[in-house]
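Of the protein chains in this complex, all but one are displayed in their positions.
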Amino acid sequence: MELKNLILSFFLLFLLVGISSTTAASTGKIKVRRPCKRLMFYFHDIIYNGKNSKNATSAIVGAPAWGNRTIMAGQSHFGDMVVFDDPITLDNNLHSTPVGRAQGFYLYDQKDIFTAWLGFSFVFNSTRHKGSINFAGADPLMNKTRDISVVGGTGDFFMARGIATLMTDAFEGEVYFRLRVDIKLYECC
Amino acid sequence: MELKNLILSFFLLFLLVGISSTTAASTGKIKVRRPCKRLMFYFHDIIYNGKNSKNATSAIVGAPAWGNRTIMAGQSHFGDMVVFDDPITLDNNLHSTPVGRAQGFYLYDQKDIFTAWLGFSFVFNSTRHKGSINFAGADPLMNKTRDISVVGGTGDFFMARGIATLMTDAFEGEVYFRLRVDIKLYECC
Partner (left out) sequence: MELKNLILSFFLLFLLVGISSTTAASTGKIKVRRPCKRLMFYFHDIIYNGKNSKNATSAIVGAPAWGNRTIMAGQSHFGDMVVFDDPITLDNNLHSTPVGRAQGFYLYDQKDIFTAWLGFSFVFNSTRHKGSINFAGADPLMNKTRDISVVGGTGDFFMARGIATLMTDAFEGEVYFRLRVDIKLYECC
């Protein structure tokens, strides 16, 4: 009788471990859709227009034949390429203490509507965050929200992958804009 | 006798589950090489040459000191940077109804042979596909086929990763080319 019980309890334990290990294995394969990390930031872009060299955080560095480097080109700025080093803040105030820098480039790439393509990084070097998040993707900026890819990360964001949802939070003439960035990482380490 | 049999069957069952759980675990690690999604498209690029502003889908926006923005530079176009918004079609006909837009940039980066580097997205917004696929990589375009990376995706292509095999399907002077893109995703969601 004792032996039977022992065997029975073995059997139950066995099943349990079997099930749990299978579950663990499959979570390694099928990615869960809930972000493992979520971060919200704003960044602020002030384009150089020939007069604002002190405040400007970005500058046109490439333009089509019909454009120049102090005025955004016609045809929805098609072909304008901009390099930027923008402050990142936790709220939507340009004058808040920056928590990092958004650095890289964007280019306008549609003639009939404002649409951009972005390649840039969020660079952090504070007690809160150390490391970088790398982004790439299309930004059809007339849409209320649009998604780009998190293609990698370093430091605190080692091997990160995910999605960043962009929202234009402010747009003032052709000089200043502010983007809200809702970062959802689905691969964290 | 009964007990021995019970123990033996336990043992066999045990081995079986052990093996299967190990297999499940390793498939979470070693990616299977068969694509989870495969898509084939064409895209069409008509470069602005100073005269074709109506039809052009791309424009030179950066060039080396010896180049300009209406004629491709000497030395295999080294340094020419082009922004594009090209129609994507299902077949190789420029006049087929586009199913999306290929948007981003390419640059020529070798002096002795035609070679490019690409950063762009396929942007879809139809009943068939909604979302974007983001690409980056070297395009040694004199090779019959060449592979670039799918570095991410959004919408229907959420978290996609994989390879895109490019093939030049047509090349007419220095104004028009057509690429066939065979997209093989190895990570889908």
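Going in written order, the chains are labelled A and B, and every chain counts its residues from 1.
Here is the rule we go by: a contact is a pair of C-beta atoms (placed from the backbone, for glycine too) under 8 Å apart; a residue touches a chain by one contact, two chains touch by 3 or more.
As the structure is a prediction and not an experimental result, all values here were calculated from the model.
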Return the single residue from A:I46, A:I88 or A:V123 that touches the missing chain.
A:V123
Which is it among B:T57, B:T89, B:T115 or B:T154 that touches the chain not included here?
B:T115
May I ask which residue of A:A116, A:A136, A:I163 or A:L185 touches the chain that does not appear here?
A:A136
Selected from B:S53, B:N125 or B:S149 as touching the chain missing from the view:
B:S149
In the full complex, chain A touches the hidden chain through residues 3, 6-7, 10, 13-14, 17, 20-21, 24-25, 27-29, 48, 50, 59-62, 68-70, 81, 83-85, 101, 103-105, 119-121, 123, 131-132, 134, 136, 151-155, 158-159, 189
Touching the absent chain: which residues on chain B qualify?
3, 7, 10-11, 14, 18, 21-22, 24-31, 33, 61-65, 78-81, 107-111, 115, 117, 119, 136-138, 140, 147-151, 161-163, 186
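The rule is short, and it goes like this: only the chains that are shown with their structure count from here on.
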Rounded to the nearest 5 degrees, how far is chain A rotated relative to chain B when their C-alpha atoms are superposed?
120
